[in-house]
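If you scroll down you'll find the structure; I have some questions about it.
One chain of protein is taken out of this complex; the other chains stay put.
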Amino acid sequence: MHAFNYESPSTLADALKLMKAHGEKARPLCGGTDLLIQMRAGVRQPEFVVDIKKIKELRELKFSARAGLRLGAAVSCIDIAENEEMRRNYPGLTEAAHLIGSLQIQNRASVGGNLCNGSPAADSTPALIALKARARIAGPRGEREVPVEEFVVSPGRTVLKPGELLVQLLIPAPAPHSSDAYLRFIPRNEMDIAVVGVGASVTLDGDKVKAARIGLGAVAATPLFAQKASESLAGKKLDDAALETAARLASEASSPIDDMRGTAEYRRHVTGVLTRRVLTIAAERARKR
Amino acid sequence: MEATTSNGKFKVIGTRPIRHDGIDKVIGRAKYGADYAFPGMLFGKVLRSPHAHARIKSIKTDKALKLPGVKAVVTAADLPEAANRLEQAGEMAINPHYLSMNILARDKVLYDGHAIAAVAATSPHIAEEALKLIEVDYEVLEPAMTVDAAMKPGAPILLPDLRNREEGDKQTNVAQHYQFKRGDVEAGFRAADYVVEREFNTAMVHQGYIEPHNAVGIYNADGQATIYCSTQGAFDVRSLSAQVLGVPVGKIKVVPAEIGGGFGGKTTIYLEPLSVLLSKKTGHPVKLVMTRSEVLRASGPTSGSKIKVKMGATRDGKIVAAQVWMAYEAGAFPGSPVGAGAMTILAPYTIENLQIDAYDVVVNRPKTAAYRAPGASNAAMASETVIDELAEKCGIDPLDLRIQNGVKEGSPQVVGPPFRRIGFIETCEAIKNSDHYKSPLSGPYRGRGVASGFWFNAGMQSSATVNIHTDGTASVVTGSPDIGGSRASMAMITAEVLGLPVTDVRPLVADTDSIGHTDVTGGSRVTFATGMAVYEAAQDAARQLRERAAKVWEVKPEDVELHDGVLSLKEKAEGKAPMTIKEMATKLARTGGPIIGRASVNARGVGPAFATTCVDVEVDPDTGKVQILRCTIAQDVGKAIHPSYVEGQMQGGTAQGIGWGLNEEYFYDQKGILRNTGLLDYRMPTCLDLPLIETILVEVPNPGHPLGVRGVGEVSIVPPPAALANAIYRAVGVRMTETPMSPPRLLKAILKKRAAEETQSAAAD
Partner (left out) sequence: MSKKTLVETTINGEAVEFLCEPRQSLLECLRDVLELTGSKEGCLTGDCGACSVLVDGRAVCSCLMLGVEAQGKNIRTVEGLADGTALHPLQQKFLEHASLQCGICTPGILVSATALLNRNPDPTEQEVRYALAGNLCRCTGYDKIVRAVLDAAKAMKSGARPNRAA
C-alpha cells in the first residue's frame, strides 16, 4: 500500500477543514471495507485519509414519527440491523444493511460509506432510493441536499466535490400503510456482490397501491430509480398483471453488462423476477401497518 | 470384515482421540510458513505479467534498485538452465526446464500473473513500490485460452520447442496424446439398445486453500540454504529447488511449517528458490508471501476440460461400449492430469469395448498443479451423468445400474492388473440402504441425484522412526507434512503396536535433514504409506524391546512377547515378572543404549478408493439458483484409523466438489486476463451454502496393508459435480453439460427447455 497521512478529527468543522485543505488528495475513511481494498489495489491513492468515525453528526441515528430518519453517514450496518426502530420502520433498508458482506464487514461498514463508494452494485443504495432518501452534504461552501438516486454519477464517482463530506441521510417517515423491502440475487447465500439488487417501497390505499418506488442496483452504471415501473403501479391492485407490468418496466429500465457475475441477459431477466418478488413482500408488510 | 492385530481387536485404532497438535492450533501458537520471522529479515515481492502471452524484449531494474530500502532484484538471468526431462513429483510429473521457466519467465510470459522478477526490501510496502519501478518492454502476442483455441490449425504457439510423437517436427500446443483401447467399440455400439452421447465443458478451478504460498529463505556463507515453507512435500521442495537453483540437494534443508491447506496445490514450488536467491544476494533471511490474487493468478489450479462421452447399453442395463475423447488445459507448460482423467473415467465399470483418447494441451493459463484426485472430477462429471441418462433410458434405478456393471475383485482395470479387494459396489449399496436414499423427496423443483467416483491412491516412499524415551513414552517421527490430522493417525498406529496410551506417543514432522526421504503428502498416501512405515518402525521398536527384555531375563528374544505395553515371557518363569515398557525403559542404558525403531518403505499394495454420493437439491426456476437440501457420501475407507478425520476428508472433498459443480470457475476476459482474482468472485462455498454432510464409512480392508488402510483423502471430490447435475435434471428436467452449473447457465437451460416445450405444444394445438 502507498504511504499516506492519517487524521481522525472529532468535530465536523475540523473534518471539513482537513477535507478543504487537502482537496482531491483527501479521502474520508469510515469502515474502510472498500477503501483499504482499493488502496491496496492502487485504485485509490489518497495522500490524506480522514477518519470520520469520531464525529457526532455522522454517528447519529435518530428516528421520529414526524420528521423521519436522520442516519449519520458513519453509522455501522450492524447498528442499523440491531436497531428496533429501524427494523420496524424501514425493514427493507435494514435487511439491505444486514446483508452487506459478512458480520465482520457489517461491524465496520456503513450505509453512508456504501453510497459514497459509488458502486453500482451497492446493496443499500436501491433500498435508500425506494425510501426517497436525500443525502445531506457539507462542504467548503456550506450544506446542500441531493436525492440519493442522483448521488452516484458513474462507477466509483459521486456528486461529492473535493472538500465535501456526506454527513447524513435523511429519510421521510413511513406513510400509513406503507413499508419497504430489499432483495438481491447472488450465486451463493452470503458474501457475494449483488448480481441484481431491487429495493421497493409500497404505500397502500385499501387494496390498491397509492404509491410505490423501485430502486435498482447492479444493472446499470449507477444505481437507478425505476420511475416508469414505480409509477405504473399507482392506483392499481397489486395483481399478477400489475406485477408483470412493473417487472417488465424495471427490466427495460436496466442497462446491464456482461461480467463474471452474470450476463446482461441474465441480469435483465432477474431484475423482473426480483421486482415482482420484492413488491409482493413490501406490500405484504404494508398491509400489516 | 474387521481387520485386527495379532493380539485381537484394536485398542487405539478406530477410536477418536484429540489430535496432538490440536491445542497449538486453537490457541494461535502453531507456526505456519508466514509466521516465521528472523532477525534482519527482508521481505520479497514478485513482479508479474499483465499479459496472457507476450515476448519479453527487455527488463530494466536499475530504478527499482535505487529505491531506499531495496536490497536486491532477481530475474531469470539469475537462474541456471535446468534439465529438460520429466520427473515425478507427487501425483504430477514435473519437467525442471519448464519449472524454472515458471518460477521466472525467460523469453516469454505465458499467462496473466507469470512471474518476471523478484525484489527484496526492508518492508513489504517498499518491495511493492519497487515492483512499479521495474521496466519491462513487451511484445504482446495473441493468447490461446482454451483447448479448442490451442488445438485449432494456426493457433498461437506457446512453446516453440514443444513436439509430440504424432505430429513429427511440427510446432504444436498438444503435448501428449494418450490412447486406451479394449475390445471392439464399433461392435459394442451395434449391440447396444440405447446410446447416449454428450459433450461436456468444465471450467478451470482452484484448490482454494486459505493459506497463501509462502517461503522464508536463509542462505549461509558456506553455501548451505534453509527454506521454511508451508508445503505438502519438504523433500520435493528440496529436490525441485535444487534443480532450479543448480545446486546439489544436500545444499538445501527444507523445514516444513504447519500448512494451511494444499489439496495438491502445494506439491510444487513457486517462491522457494526465489527466497534463496534473494537471501544469497543480500545476506539476509528473505520472506515471500503471495497475496490471494497471486495465488489465483499464478499458482497451480486444475484443468478446465472438454470431454465427449458416448456410451451404449443393452435394454437390460448392461453397458456394452464406451468411447471417450478428452482434452485438458495443462496451463502454460505440459502436464495436465488428463492421463489420470482417462484412466479414471470408466474405472468403476466393467465395459468390454472401450476406447479413450486423451490430449494434454498447453494454453495461456497458469501451469496446473494437482488438485485432489487430479483429473477425476472433470471426467466423472461427464461419465457419471451419461450413466444416469442410460439408467433412465433402461428404466433402471441409477444405483442398480452401477451395481450391475460395477467393478469388484478380479475385474479388469483400464491399465494394470485386475482389481484386488475393493468396495465400489458396497458404496452403492450403502447409499441404497441409507436413510437418505430411502426418504422420499417431495416438493416442486426438487430432485435427487447420485454419482460415483474412483481414485487410484498412491504408495511411494516414506520413512519413519519411533524413539523409546527413558520414561517409556515414545515419539514417532515422519517426513509427511500433516494437512488434515495425520500426526494423530501416526501416533495411533504407534500406540496400537506398542500397546501404549495414545497420549504417551508424541508425533512429529521432521525437516529434510532429520528423517529419511519421504514423498509428498498427496495421493491419499500418508496414512497408507507413511502409516506402513510407522507400523514397521513401531514393530522394529517392539522387537528391540523384546530383545532387551530377553537380555534382562537371560532368555531368547523369541521367548518374550509384548502385549498392551507389557513385556512378558511366553511361558511364565520364577523371578521373571512381566515388565511394562516404562519399567524396561529405565533399563535401556544398561542393556545396550537407546532404542530407535526405524523403517522405510516404497509402499506397494495400494488400495484404490471408491465413493458414491447422493444429493438433494431445490432449484429456483426463475433464477437458476441451486440450494442443497441434503447430502450423503458413502466411501470405501479401508480401515479407518481415526474415524473423525476420515469423515473430515469425506466432508471436505464433498464440499469442494459442490463448489466445483455449482459456482467456482476461472473467469478470463477476451485478452486472457483473469477477472476474478479474489475470494469475492472466486466463489467457494460458505458455511451458509452447505448442509451437514452425512458420511457412511464403508470399511473394506485393503489386503495390501498390514492394518487394512486405503487412502481416504481424495475420492470424495469426484462424484459431487455429476451428482448435482443428476439431481438438477430430476428437479427441473435439464441435463447440464457444463461446470459450474451457475445460476446464469442453469437458467439459460431452463428457459431453453421452456421455449422448446411451448413451441411443441403450439405445434400440437
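Labels A and B are assigned to the chains in the order they are written; within every chain, residues are numbered from 1.
By our rule, contacts are C-beta pairs under 8 Å (C-beta built on N, C-alpha and C of every residue); 3 or more make two chains touch, one makes a residue touch a chain.
Since the model is a prediction, treat every value here as computed from it, not as a measurement.
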Omitted-chain contact residue, chosen from B:Gly208, B:Gly317 or B:Gly423: B:Gly208
Selected from A:Asp51, A:Glu231 or A:Glu252 as touching the chain missing from the view: A:Asp51
Option touching the unshown chain, where B:Ser239, B:Thr518, B:Thr623 or B:Gln651 are the choices: B:Gln651
Touch with the omitted chain, as defined above, among A:Leu58, A:Met191 or A:Leu233: A:Met191
Residues of subunit A in contact with the chain not shown: 1-6, 8, 29, 31-33, 36-37, 39-40, 49, 51, 78, 101-105, 107-108, 189-191
Subunit B, residues in touch with the chain not shown (by the definition above): 16, 18-19, 21-23, 25-32, 34-35, 37, 69, 125-126, 207-212, 258-263, 289, 291-292, 483-485, 642, 644-645, 647-648, 651-652, 654-656, 678-680, 684-688, 690, 692-693
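Operating definition for what follows: only the chains that are shown with their structure count from here on.
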Inter-chain centre distance, subunit A versus subunit B - centres from mean C-alpha coordinates, in Å: 43
Of subunit A, residues touching subunit B in the complex: 1-3, 185, 187-193, 195, 259-263, 266, 269-270, 273
Residue ranges of subunit B in contact with subunit A within the complex: 125, 128-129, 622-623, 625, 627, 662-663, 667, 675-676, 680-681, 683, 685-686, 688-689, 742-744, 747-748, 751
